[in-house]
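The structure appears below as structure tokens.
For this view, one protein chain was removed and the others were kept in their places.
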Amino acid sequence: MLEAIGLAKTYHSPVGLNFGRNRPPPVHAVRNASFTVAPGKVLGIIGQSGSGKSTLGRLLVGLEPATSGRVTIEGQDASALLAQDRKAFYRRVQMVFQDPYGSINPQHDVLETVTRPLRYQGQAAGPALRQRAIDVLERVGLRPAERYLQTHPHRLSGGQRQRLCIARAIIMEPRYLVADEPISMLDVSIKWDIIRLLKRLVNEQGLALVYITHDLATVRTLCHEVAIMLAGEIVESGPVDVVLDAPRHAYTQALIAACPSADLTLRGLPVGLEPV
Amino acid sequence: MTVFILQRLWFMVITLFVMATVMFLLFRLLPGDPTATVISSALQPEAQAALRASFGLDKPLWQQYLNYMVNMAQLDFGFSFHTSRPVAEMIGGRLLNTLALLLPSLVAAYLVGALIGAFIAWRRGGWLDTVCVVLATALQSAPVFWVGMMAILFFSLKLDLFPVGHIITPGREMLPGLAGYLDADVLHHLALPFLVTFSYQLCFPLLLMRTSMLSTIGEDFIDLARMKGLSERKVMLRHAMRNALLPLATTLPMLLGWAVAGSVVIETVFSWPGLGQLMVSAVERNDYPVVQACFLLSAFLTVMGTFVADLLYGLLDPRIVYE
Partner (left out) sequence: MRALWTAILQFLRVVTATPVGRIALGICVACAVLAVFAPWLAPFDPMQKHYDGAGKLLRIADPSFKHWLGTTSLGRDVLSQMIWGVRPAMLVGLVVALGSAVIGANIGLLAGYFGGRSDNLLMRFTDIVMGVPFLPFVIVMLSVFGKDLGSLMLAMTLIMWRASARIVRAQVLSLKQMPFVAAARITGASDLAILYREIAPNIVPLAMVNMAFALAWAITTEASIGFLGFGDPNVISWGSIIYDAFASQAMYRAPWWVAPPGFAIMLLVSAVYLVGREYERVINPRLAGP
């Protein structure tokens, strides 16, 4: 189980030539965030731009150090684990980024992209690695995988790229996955494919998924619990149906009112889009 | 803005300091004895020692360094190995001669090059564009000293329009100071090297301005200016050119470096008595104090030019001042 306890992140602007006069005030990107995610469960973190949700995602994965508070993985302190053995940590925790265009190195083809994590972890290229790549590509729906291996990312569509990013994230079989707005840059028609894929992976692998988004419509389908973020703070949290049907905080109510499709129940979904 | 200027000035000082130090080390840590040409081993040991002492070469290295830096700060470059005269005396006039050739041609090249580049970009295509680009590329690629020689061959020898070299007709004396350059004879001698340097240096601003204009013209704000009803000329000059000028400002230091390098060979071709020509003849005679002084002076010109360019750029684009 992944647990965040009182996480906070503050950014200070650099001193600069004015020697501290007229400095912009520090930015409290995340204030006192606490939550837990259990294996096989999905926590949705919902907020608008600037709410601090992406920063929170980066804190969970260790891309940035927290100003205060901590993250624990199965009881152990995450920063201690990182300091001890980075590679081991990243075999347990992974991330999918928002931008499917920028998060793939344009110089690498699909095979290289998906096997990079294993290569960095010390595994040598070869038929075994290639087979693992094929397996994971098939699992994310890039079939037939052999056809994709030599392709370069600029030839793939946004949806295919994001599947590739997910494949890259799960090739190391992590137990905890953070997805930072994975569908916000995709076409509407593709969004649901990715959501279904994530739901399937969570069920199949028992992943603990933190799903960061500003899009309420997908939350009910995918998440078990949600937390609403406003200006760095979690203003409301709880099981997804409770929060969305009976919001208590004014901001949550405003969010739901602003999003027409937040009201989507299973009955309203187009055929074939039930969570698989 | 003052902080910006002070920063740049301080950096200039450090740069020159580093270069002076490098020069010191280069000439002291030479394999062999750099003064062998002057202090010939045929002399008596006492005479050798005396000569060495007069050049300060008998003291420990760090003390030599200290003396050297103190002298540099006072613009005392020592004595020439060749003429035994103080170096500072020799290079003063030379520096002016180099500047008399360098500065007008650089300024003119930039202005004319930018204007032509802007004009042909504005016309967008056609035979004039192709001709200018081909000529500019060819002229930029041709070695400037060779162009100078061809120019002498054609304009001086065949057409007898200009003198073959030097700054003044042999036998005549040039007036000291800036007044000396206002002499018709001197200007007549200046003309051909000026034209050659000018045409060589104008290629880069021309091509750069053309490219810069072509991409500026594609921007929306140009169409907006046209729709406001401004005349073509106004749109081109006031709106397009001002924005297209920025890359030219950033590359001015680079062009200055080219100009300083070019002056060395041009002065040699035209026997123009400037810093470059002095440096070349000093190297041929192993006259290291003079070589060193010429180098440091060219470095000073380059660094000064960069400073001025930074200042101009700071005026054009206030953003970088506060970075």
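Letters A and B name the chains as they come in the text, with residue numbers starting at 1 for each one.
In this section, a contact is a pair of C-beta atoms (placed from the backbone, for glycine too) under 8 Å apart; a residue touches a chain by one contact, two chains touch by 3 or more.
Remember, predicted model here, so these are calculated numbers, not experimental data.
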Residue among B:118, B:132 or B:294 that touches the chain left out of view: B:294
Touching the absent chain when the full complex is considered, from B:157, B:175 or B:224: B:157
Residues in subunit B touching the chain absent from view: 11-12, 14-15, 18-19, 23, 26-27, 30, 137-138, 140-143, 145-147, 149-150, 152-153, 157, 211-213, 215-216, 219, 243-244, 246-247, 250, 253-254, 257, 260-261, 264-265, 268-269, 276, 279-280, 283-284, 286, 288, 291-292, 294-295, 298-299, 301-303, 306, 317, 319-320
For subunit A, residues in touch with the removed chain: 58, 61-63, 86-91, 93-95, 97-99, 102-107, 116-117, 120-121, 165, 168, 172
